[in-house]
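Would you mind keeping the following structure in view while I ask a few things?
Only one protein chain is missing from this complex, and each of the others stays in its spot.
Labels for the chains are A, B and C, by order of writing; each one numbers its residues from 1.
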Amino acid sequence: MNDFLAMGGYGAYVWSAYAVFFVVLALEALAPRATRRRVLADLRGRLKRRDARNEASA
Amino acid sequence: MNALTLWFHKTGSPPTAYRLAGRIMPWCYGLGLVLGLVALYGGLVLAPRDYQQGDAYRIIFIHVPCAWMSLFAYFFMAANAFIALVWRIKLSEVLAMAAAPIGAAFTFITLVTGSIWGKPMWGTWWTWDARLTSELVLLFLYLGVIGLHAAIEDRRQAARAAGFLALIGIVNIPIVHFSVNWWNTLHQGSTVRLMGPSKIDASMIWPLLLMALATHVWFFGSVLARTRIGLLELDGGKDWVRAIALDDDKEAHA
Amino acid sequence: MPHTAPASVELRDRPALLEARGLAYARNDEPVFGPLDFTLHPGEVVLVEGDNGAGKTTLLRLLSGLLAPTSGEIRLAGEPLTLARLSPQVALLSHANGLKPELTAIENLRFAAGLLGLRSGLSPTTVLAGVGLAGYDDVPTRKLSAGQKKRVALARVLLAPVGLWLLDEPYANLDRDGIQLVNRLLENHANRGGAALITSHGAYAYTSGTPRRIPLRADANRSDA
């Protein structure tokens, strides 16, 4: 196992490269969730404003 | 209207596309993850040590697929931008803009892993090698598209302007590649061949190709996830979006 | 829904210069106005009325071909509107006057004449006198008052050899004389077979004759059904 982690002396390079790969892709996959929450919150705000306007003019 | 265009219009309508994307998306993510893990096992454990580069070459199993993806994502984006500009199809606008951040992520990984690989092989983190330089320019192209899309208020206008830029970029990519190659031969000193003439064993090839497949599938999953959000934004005033927004609120408070 | 009455009887036999059917515009899927139906015949001056944010400017930009409508269609003498077909026939006066502050009034008008052409029988100097700015030939536009700038911009519209005027708030910044001037210009234009669509938030309006009105309202007081 230690041999595997050492990667023939190149462990630091190999594992940091793989870490970058996983971290960036994980962030890339999580980003849409945050965006989605923000977009839907915006939409609810718009709906609320519209309701307020409708009540005011009714 | 013939059957095909009818089908296209129906699937291309935002609510249908939203539902369809939601159904396919988890499969893409799942398949991408499984294929990727298998490829990693093949690349990190099963594949033998390279006689020239030792174990450092194992970075190839992520570096090369990501480099391919960086180009593939750009072509995907430009093709959709073309369709969006010529036929004014909303779905294509959203698809093109969904591909941009994912392509930028893959380009970024390519650059970082390339330079991490370069340190033990070339003794330096960065070299002005033709491929790395082109890749850097590609990253700027992506950032330009994303930046332009973010800077314009009106979502459809933003997608059209950014799509137009993506199309200019597709003309630019081969020109940049050609010029950078010429420039690089002018300064012979720094060229180092990364993938030397060493023969690539079949046990090294299959994890590479499998990882390429995994990243493609993953890419489509992510495109669909972002497309769903783009559709919500674009159709903000419609009833189906309103229902989703209110449902989401209920879930959050439940 | 703000449907307008169909064109009056005496105008029915003439072909519509501009026709809008189900015209609607939405920004980020938020309806700005519409759907709207109206026609504009030669010899007509139509007033677009609406509060702030009702989309008056947007409507003029749609009709001038700068913007594409979200739905509905605009027809120009019976044919679908394109910028290429429209531009030789329309003059737009927008909020930004389109005048270069460094150039004198007459230089601005000469440039406009070069770009858009010149109505026969007119010259920049006569038109400038016609809007009450005789003697202001060589004053840089930046030194003119807001009302005087408006007059120069009106002179630019007057100069262009076009049939259709789209004037966005032509009365803004103008004094009593200026308002009468605008009305006189519009009347003359209508009498020689031109047509004009003007916007106003209601304070000053075209008073000679009884122009048709298109009420424009923001989406708020319309149900979505």
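The rule is simple: contacts are C-beta pairs under 8 Å (C-beta built on N, C-alpha and C of every residue); 3 or more make two chains touch, one makes a residue touch a chain.
The working rule: contacts and distances are computed from a predicted model.
Missing chain, UniProt protein name, picked from "Hydrogenase expression/formation protein HypC", "Succinate dehydrogenase flavoprotein subunit", "Heme exporter protein B" or "Peptide ABC transporter permease": "Heme exporter protein B". Note on the chain not shown: across the whole complex it touches B, C.
One of B:L31, B:L71, B:A161 or B:L246 touches the chain omitted from the figure, and that residue is B:A161.
Note that of B:L6, B:I24, B:V45 or B:A151, the residue touching the chain absent from this view is B:A151. Checked against the hidden chain, the listed residues C:A16, C:L76, C:A112 or C:I214 yield one contact partner: C:A112.
Only one of C:T39, C:S64 or C:T199 touches the chain withheld from this view, namely C:S64. On the side of chain C, the interface with the absent chain consists of residues 64-68, 83, 87-88, 90, 92, 94-103, 107, 110-120, 161-163, using the contact rule stated above. Residues of chain B in touch with the missing chain: 137-138, 140-141, 143-144, 147-148, 151-152, 157, 160-161, 164-165, 168-169, 172, 175-176, 178-180, 182-183, 186.
In the analysis below, only the chains that are shown with their structure count from here on.
Between chain A and chain C the centroid-to-centroid distance comes to 48 Å (mean Cα coordinates, whole Å). With centres set at the average Cα position, the gap from chain A to chain B is 16 Å. Residue positions 30 of chain C each touch two or more of the other chains.
Across the assembly, chain B contributes 233, 236-237 as residues in contact with two or more other chains. Taken in their complex, chain C has these residues touching chain B: 26-31. Only residues 4, 7-11, 13-14, 16-18, 20-21, 24-25, 27-29, 31-32, 35-37, 39-40, 42-44, 46-47 of chain A touch chain B when the two sit together in their complex. Listing the residues of chain B that touch chain A in their complex gives 29, 44-45, 49, 54-56, 58-59, 62-63, 66, 101-102, 105, 108-109, 112-113, 116-117, 119-120, 218, 222, 225-226, 228-229, 232-233, 236-237, 241-242, 244-246, 248-249.
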